[in-house]
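Below: the structure, in structure tokens.
The other protein chains are all here in position, but one chain of the complex has been omitted.
Chain nomenclature is as follows: A, B and C, assigned in order of appearance, with residue numbering initiated at 1 for each chain independently.
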Amino acid sequence: MSFNTFGHLFRFTTWGESHGPALGVVVDGCPPGLPISAEVIQRDLDRRKPGQSRFTTQRREDDQVRILSGAFEDERDGQLKTTGTPISLMIENTDQRSKDYSEIKDKYRPGHADFTYHQKYGIRDYKGSGRASARETAARVAAGAVARLVIPNVTVRASLVQIGPHKIDYARFVWAEVDNNPFFCADPVAAKEWEVYLDGIRKAGNSVGAVIEVVAEGVPAGWGAPIYGKLSADLASAMMSINAVKGVEIGEGMDSAELTGTENADEMRAGNAGPYFKSNHAGGILGGISNGDPIVCRFAVKPTSSIITPRETVTTHNENTEVITKGRHDPCVGIRAVPIGEAMMAVVLADHFLRHRGQTGREGGIGY
Amino acid sequence: MSFNTFGHLFRFTTWGESHGPALGVVVDGCPPGLPISAEVIQRDLDRRKPGQSRFTTQRREDDQVRILSGAFEDERDGQLKTTGTPISLMIENTDQRSKDYSEIKDKYRPGHADFTYHQKYGIRDYKGSGRASARETAARVAAGAVARLVIPNVTVRASLVQIGPHKIDYARFVWAEVDNNPFFCADPVAAKEWEVYLDGIRKAGNSVGAVIEVVAEGVPAGWGAPIYGKLSADLASAMMSINAVKGVEIGEGMDSAELTGTENADEMRAGNAGPYFKSNHAGGILGGISNGDPIVCRFAVKPTSSIITPRETVTTHNENTEVITKGRHDPCVGIRAVPIGEAMMAVVLADHFLRHRGQTGREGGIGY
Amino acid sequence: MSFNTFGHLFRFTTWGESHGPALGVVVDGCPPGLPISAEVIQRDLDRRKPGQSRFTTQRREDDQVRILSGAFEDERDGQLKTTGTPISLMIENTDQRSKDYSEIKDKYRPGHADFTYHQKYGIRDYKGSGRASARETAARVAAGAVARLVIPNVTVRASLVQIGPHKIDYARFVWAEVDNNPFFCADPVAAKEWEVYLDGIRKAGNSVGAVIEVVAEGVPAGWGAPIYGKLSADLASAMMSINAVKGVEIGEGMDSAELTGTENADEMRAGNAGPYFKSNHAGGILGGISNGDPIVCRFAVKPTSSIITPRETVTTHNENTEVITKGRHDPCVGIRAVPIGEAMMAVVLADHFLRHRGQTGREGGIGY
Partner (left out) sequence: MSFNTFGHLFRFTTWGESHGPALGVVVDGCPPGLPISAEVIQRDLDRRKPGQSRFTTQRREDDQVRILSGAFEDERDGQLKTTGTPISLMIENTDQRSKDYSEIKDKYRPGHADFTYHQKYGIRDYKGSGRASARETAARVAAGAVARLVIPNVTVRASLVQIGPHKIDYARFVWAEVDNNPFFCADPVAAKEWEVYLDGIRKAGNSVGAVIEVVAEGVPAGWGAPIYGKLSADLASAMMSINAVKGVEIGEGMDSAELTGTENADEMRAGNAGPYFKSNHAGGILGGISNGDPIVCRFAVKPTSSIITPRETVTTHNENTEVITKGRHDPCVGIRAVPIGEAMMAVVLADHFLRHRGQTGREGGIGY
């Protein structure tokens, strides 16, 4: 769906700017009867929260979520549960320090959406970038936490697999390591190296891009749909809708161009529980429909455009000038994109689960 | 939109299988009064048509399009014009040779959607792969030809920039070369080399992937929308919805992860007609909204999974076996994806043009 | 959904004008594995077909439907079945007699959409009224026939309950009578009287309105949704989308304004299979959700505006004139609206069934 709504049967609408009093999300179409709590949503939000290391913006945001609707205490067990009606979640903006906007008020920041918002809407919302702020993603993470409740048998996890030119070594990939470093990195050796590298970037007043890999395990065969309802197409849309994302890949992704048919096609073997694939070049999706293997999606986040190195730009009156973007910015905004990628994977899967169940009456494939 | 419909204000629905009597598309929301003809649509279809060189399937399809509705002869000038009502376009399947399906009837082809369609729908449509056939893309190309009428000032062109591991040299890029070789390749030197390379792949009974780059020139600043209505998100969804696509990039794409903020952010300068960008790492899109620069989108097509090299697989009864896919298949299905990429870019832009005009009353940015 | 598409999970798109070569519908989201045939669709189409009595237009249309996609012969039982992919149905226009349009080519017909189409689109499609023709409803009936396959336990029937000022007597209501007269009237006494009345109207070169009542039996409690997804709201939209419809009612409808709370609220009693209602003023819908009782929906069709009595009007050049609409028109277009009303009820219910199953995993209510 368009603009600020995403999804079909499981569907959410986000709102809010970083300079306003609050931001939030309305989750619609959630199945009823699912135990829910502010705590379970907060857990995901806390992972996205800035200021947790020197590698993310020092802006202090509590990001305390409130459930404003769509839940009711079930009298049978005293648990708060979803009712099937829209779930409104709100997060107040607590750290709106009275900033000095004079530096950017009349200047477009290169690489930023300043210029395009102004051209589109004719309004110069210079405070905190309007909807282009990373604040919007808090609402997505909240929606993602609800989505996880819908698909309890699916595990959605993400990690940073590349920062600048430095990639992880998949031979050292251990999920448990993800929470042991400030990068959500599953390769502890790479994480150490990145620390040094990113310190250099940060001190140079620069920033750098990153690649996030999101993996969903436990998705049965059959979710998704041919053509414009492809699971892969919705994932591509979901990830590309995150501010600063410039590329999305499923399975082998762009590298699939380099492979031959014999290398790329995942061969199949008979298993006790039905056929299985000997490899997963497909990233768990064939013809837009899940094949039972883990869904693997990667996306690239460009370097933050808000940097303190002076850049050539123009004023809103089309005069040449320079700009530096002071303030509390992420040297690598890709780090905080890790929980956001998880959230978007979760909402796409929750939506496709409900759509598949609606059309076929089954929760997965026909099985064996 | 879901399933077999794409777009919002400019919106189309495709239907049809390769084994059926016909396939087609219904284009809805097209502005009225645009001169239209079967010929102008046919021109785009002819570029996608198979059998034009030894590098595409030898299946002979005339792909003759008929306009069944939505057009009317304007009595004022005798021209056939769109009426604003749904335009139904149909292409009959003329080359449905009575094939021997015994080889694949009970076997899943590795890398193919056979298995996932069966799991999802419980129906084994073994003839020509149902909706997973490349035939569906003829309908897209027809829709794209209509979309071009909506945005006459925009030039949408695509070319093959990589085949297997072989990339073009952008220093030799000349649009006019695209029609001088069987690859839609803008680099004549690369095209020569690819001929040798792909002959080897073809003779080995193998296939290979490719990368297509689509460029739209003439898009004013202001098209697109923040968040889930991003021009980039819709392009990602559009390209990933093409069968066999596994990755989508805007501007620097996945490589933007390797860049620093100073390298990636396109600096601006004052120009006579308003600000301009000194570079186009952004691929013409900032914050999901066009910035006036060319829109640059690349996507990777995986190697055809239908190859004549034997591959391990299972039967529909979960027994180990081998399969070879005889028949008339493309050694590099990416070649024919070039006009398809153009079509999808055109429909996304036509849709965003109408949406932008609807919301703002302007055809582009506020200008200077 | 907008423009020429209706529905969410069960969704169809119609196209075609009466003057063109064909018209049709693409049904998307239909569950797979349902036995389908052109015959079962034809049966519904034949009921809508004009020229079956002197009370409907004498235009001869065979209305032969063809299934162009979305069905496949199941090898297990040899039956043609839906595959889950889009079902394209086409009906060729066989009776496009070369008409003399000189009378209406430059004149707006009062009560007709001539004027508004021209104002909106700037195109004067004087042949057969473009999309405002009753021909479009053939496509709906075809979609409705598919919808019935989705909800086999639901019986959807309609009848004419009023023609001009003459209402049926519900005490004489017998469903079996509907096919015994040219009016789809369940009251045989009224049907006799209407014959005389409508002959008078017809001979006077006039036309008259009618009310159709559609009843769906077998709908379990639980279909529908609160607020903008109400079963009643979708029925209202569905019926009002039929050309010439000016009013829609659920249950007591407009008359509910005259009732008091004690009269209108349907009291409940405990039954063996759960609670039941002592009456059905609600028309089977409470809060937008089905309550297990028959769904009752009525709609009013205005008198055909195409009449042979001269009427004051203007030319397309804003000059005063008179017009008479010769040709083969229905003295009461409401008669043929009976199968159309059934079709629209069926598609709304099929859609809500799939949506309900998607969101809740159940096919109906929680039961007792």
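Here are a few things to note about the model shown:
Criterion: a contact is a pair of C-beta atoms (placed from the backbone, for glycine too) under 8 Å apart; a residue touches a chain by one contact, two chains touch by 3 or more.
In this text the structure is predicted, and so the values were computed from the model without any measurement.
Interface note: of C:174, C:189 or C:254, the residue touching the hidden chain in the full complex is C:254. Checked against the hidden chain, the listed residues C:52, C:155 or C:237 yield one contact partner: C:237. Within the entire complex, the positions of chain A that touch the omitted partner chain are 1-5, 11, 13-17, 20-24, 26, 28-29, 32-33, 66, 68-70, 72, 74-75, 81, 83-88, 90, 105, 120-125, 127, 130-131. In the full complex, chain C contacts the hidden chain through residues 1-6, 8, 14, 108-113, 115-122, 130-132, 136, 162-165, 201, 206-211, 221-230, 232-241, 243, 245-271, 274-275, 278, 281-283, 285-292, 298, 300-307, 309, 311-314, 318-320, 334, 355-356, 360, 364-368.
Interface with the hidden chain, as seen from chain B, comprises residues 8-9, 29, 31-32, 84-85, 226, 354-355, 357-361, 363.
Here is the rule we go by: only the chains that are shown with their structure count from here on.
In summary, the pair chain A and chain C forms a contact in which both copies contribute largely the same residue numbers, shared numbers making up over half of all those used. For the pair chain A and chain B, the distance between C-alpha centroids works out to 26 Å.
Between chain B and chain C, the centres computed from C-alpha atoms are 38 Å apart. With centres taken as mean Cα positions, chain C sits 44 Å from chain A.
Looking at chain B, one finds that residues 2-5, 14, 120-122, 130-131 touch two or more other chains.
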